[in-house]
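Okay, structure first, notes after.
All protein chains of the complex are present and in place, except for one that has been dropped.
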Amino acid sequence: MGILVVTGLSIVFIRDLFAVVILFGIYSLVSASFFVNLDAVDVALTEAAVGAGISTVLMLGTLALTSRREKKSSHGSTLPLMVVVVTGGALIYATLDMPYFSDPSDPIHHHVAPRYIQQSGEEIGVPNIVTSVLGSYRGFDTLGETVVIFAAGLGVLSLLGRFGKRPEIALPSPSMSHHLILRVIAKALIPLILLYGLYIQFHGDYGPGGGFQAGVIFAAAIILYAIIFSTESAQKVISPFVIHLLMSAGVLLFAGVGVVTMLLGGNFLGYNVLAHDPVHGQHYGILLIELGVGITVTSVMLSIFFDFSDRKRIRSIEEQ
Amino acid sequence: MISDNLPALQVVLPLIAAPLCLIIHRPKLVWLFALFICLISLGISIELLSAVINTGPISYEMGDWAPPWGIEYRVDKISGFVLLIVSMIGAVVMLYAGKSIEHEIAPHKQTLFYSAYLLCLTGLLGIVITGDAFNIFVFLEISSLSTYTLVSLGKDRRALTAAFQYLIMGTLGATFILIGIGLMYMMTGTLNILDLAQRIPEVLETRTIRAAFAFLTVGICLKLALFPLHLWLPNSYAYAPSSASAFLSATATKVAIYVLLRFVFTIFGVTFAFEIMPMGTVLMLMAIPAILIGSTVAIFQQNIKRMLAYSSVAQIGYMILGISFASVTGLTSGILHLFNHALMKGGLFLALGGIAYHMGAARIEHFKGLGQIMPWTMAAIVVGGLSLIGVPLTVGFISKWYLVLAALEQGYWPIAVVVLVGSLLAVIYMWKLVEAAYFNNVEPSEVVVKEAPLQLLIPTWLLIGASIYFGINTDLTIGVAQQAAEMLMGAGQ
Partner (left out) sequence: MNTFLGLYNYWIVIVLMMTGFYIVIAQGNLIKKVVGLNIFQTSVIILYVSMGKVKDGAAPILTDGIEIYSNPLPHVLMLTAIVVGVATTALALALIVRIYEDYGSIEEDDIHKQDGSF
């Protein structure tokens, strides 16, 4: 916890944006390990992959396309400081009669949550309770979350990328393929990362993991390939056009499961009707929607990464 | 079977349509497809509202899990009414977008625009229909992210900074709401709105709940651009593509007001919000400057879209003022104005889009002699303007009438004066346009433009025409608004 506070505060004062971004990565990683302490293994895995991974990479990419130094700001900091002190004060005031940390008698541990803990084993048959709640009880939230990701991919695409056929342009994209060691290590590492991604995708029922984390790991493997062997060669493996189709396909698969359950006489995303045995139905449903999440997350992450790394080329197309 | 699943289809249909747009790919086809989806959406919301009026609230269990364990969709009078507003504006503006977007956005981005538009519609409908507090947050983010995209597609580079500013303030607002939901969850152990409403009274006295209340209120007020948290609004509306401005101004802030009503009246209840917490006073103290300052600033704008955006800040003030009375009449006026303002502001922004179609922008100097050149568009602006002012026979009059009634009911006659002054200020800023358009003759040789194309005029007049129709025939709107208001007032007692 102390490290978090120190990191946070130093971000306020440091003007070198590169250092700020790296510190933020550290901040994310430390909070991820803190989540493990709090028994939130799924959250920890995600925070490590997203906060320390994707967010940091994107921020570095932005720095590469913009500028690295922060200028001294001219406006005063008294008013913001006051707002912050008032808000913080309100929160501290709120804590004074809050239920104590980790006390089993807190109201939060009663009402709704016990059913998830006690009955999800029978009702859904998946050991990881987080997966049960995420995939089934609150599956609709997860659909929403997938759509949020899709919306972000769409937004970045419209801002930086180019949808549809793009004119060919000869502008070499940077690569590090002349580094022999990097190349060899990457070749050995990438299959392993992909394999690990598959494991996370399909093991989410038993251990921490699931479509979202797997998607990020999958994307990370391809991004690593792109960084080392150039964006172009990565795009030969998976073309932007396919990526954009996959972005949609994941969401459609997820929502499609819902439509099928409706056609079979259940409610939207009521997986019980998917098989004769409700527990099996739940299992199929969760498997399919996790796959949908995985596909959308992988392709959106790739799309966003390529939009950033290809920006210079796309800009020269736009200017013609 | 279809009728049982209508609540889910209301949201899921545009949700599925948005990614399909990318697969269909060709802008013209995508537009037709999106328009088709918007029309079905409108049909569903009409069906839902009439079902609610006839047989009472509808509850739908997502994933077949009973609330509070699963997510519940719930349509009652107020949510049905707001669903209707959103899907109606969604359909009319989509009709308009076909021609307007073709003109404003590069071809390879048009498909993305329609997809983002459908996502935004999904998000807004999802916020309104859901009965789960956390689900509100998720759909809020869907609508926000797609809104930032829509705004950033504007031609001017200021659209980018506007979108960024909106993103920062919008995300702060959403995070405040998230903190508020978290604190409520901490004290009650539930996320379902009705369940929260039942369990909150037990812990009402705690500071945590008070803090939750404060965070929710501030967060939502950021989203609905209540003065002085409105800074993101004028530029976003001014620089977004015409159809996006019309859609957002007519729906996004309305949905935020709906969320405020939901949290304050349904969950916390009138007694807590207005007697224990000083909600009424606070809202009133923000609404009055919103009306006066918003209208005054509007007078000085040269960019007419920006002028209308400031006028929106003022109009939001009227709605909040109505709510701040915490009486049935006050709420009726607020809810009524949700609908009425959506019609007139939507219509006005569409009309401006018609002008920008030929002129490239809509600044005051472009209005010179427009009375002759674009008679239909200008007539729409005049009628919409009359409605903003609140002249009898327009919808604007009806909502202001109820607002004044509500003020007098509680003996707040100075408030009635504020409403009157606001209307006078509106006369001034609308007069500027009328003067430029009708009292400036242009030499025939200088005329290079003509009337806006029919595809733009028809949707414009649909909304403007509706704003006259509902100004004369008020049974439907007042009836629903009044019943919704009674329901909200009764909910917390």
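Here the chain labels run A and B in written order, and each chain numbers its own residues starting at 1.
Throughout what follows, contacts are C-beta pairs under 8 Å (C-beta built on N, C-alpha and C of every residue); 3 or more make two chains touch, one makes a residue touch a chain.
Everything quoted here is computed from the prediction, not taken from an experiment.
When you scan A:L63, A:V260 or A:A275 for touch with the missing chain, the hit is A:L63. Although one chain is hidden here, its contacts on chain B can still be listed: residues 134, 137-138, 141, 145, 148-149, 152, 157-158, 160-161, 163-164, 167-168, 171-172, 175, 178-179, 182, 185-186, 191, 235.
Residues of chain A that touch the chain left out of view are 1, 4-5, 8-9, 11-12, 17, 20-21, 24, 27-28, 31, 34-35, 38-43, 46-47, 50-51, 54-55, 58-59, 61-63, 65-67, 70-71, 73-75, 77, 80-81, 83-85, 87-88, 91-92, 95-96, 98, 100-104, 106, 108-109, 112-113, 116-117, 120-121, 127-130, 133-134, 138, 141-142, 144-145, 148-149, 151-152, 155-156, 159-160, 206-208, 212, 304, 307-308, 311, 315.
The rule is simple: only the chains that are shown with their structure count from here on.
Taking the mean of the C-alpha atoms as each chain's centre, chain A and chain B sit 31 Å apart. Only residues 1, 5, 8, 12, 15-16, 18-20, 22-23, 25, 60-65, 68-71, 108-109, 111-113, 115-116, 119, 122, 126, 134-135, 138-139, 141-142, 145-146, 148-149, 152-153, 179, 183, 185-191, 199, 203, 206-208, 210-212, 214-215 of chain B touch chain A when the two sit together in their complex. Taken in their complex, chain A has these residues touching chain B: 90-91, 93-99, 106-113, 115-116, 136-141, 143-145, 147-148, 150-152, 154-155, 157-159, 162-164, 244-245, 247-249, 251-252, 255-256, 258-259, 262-263, 265-272.
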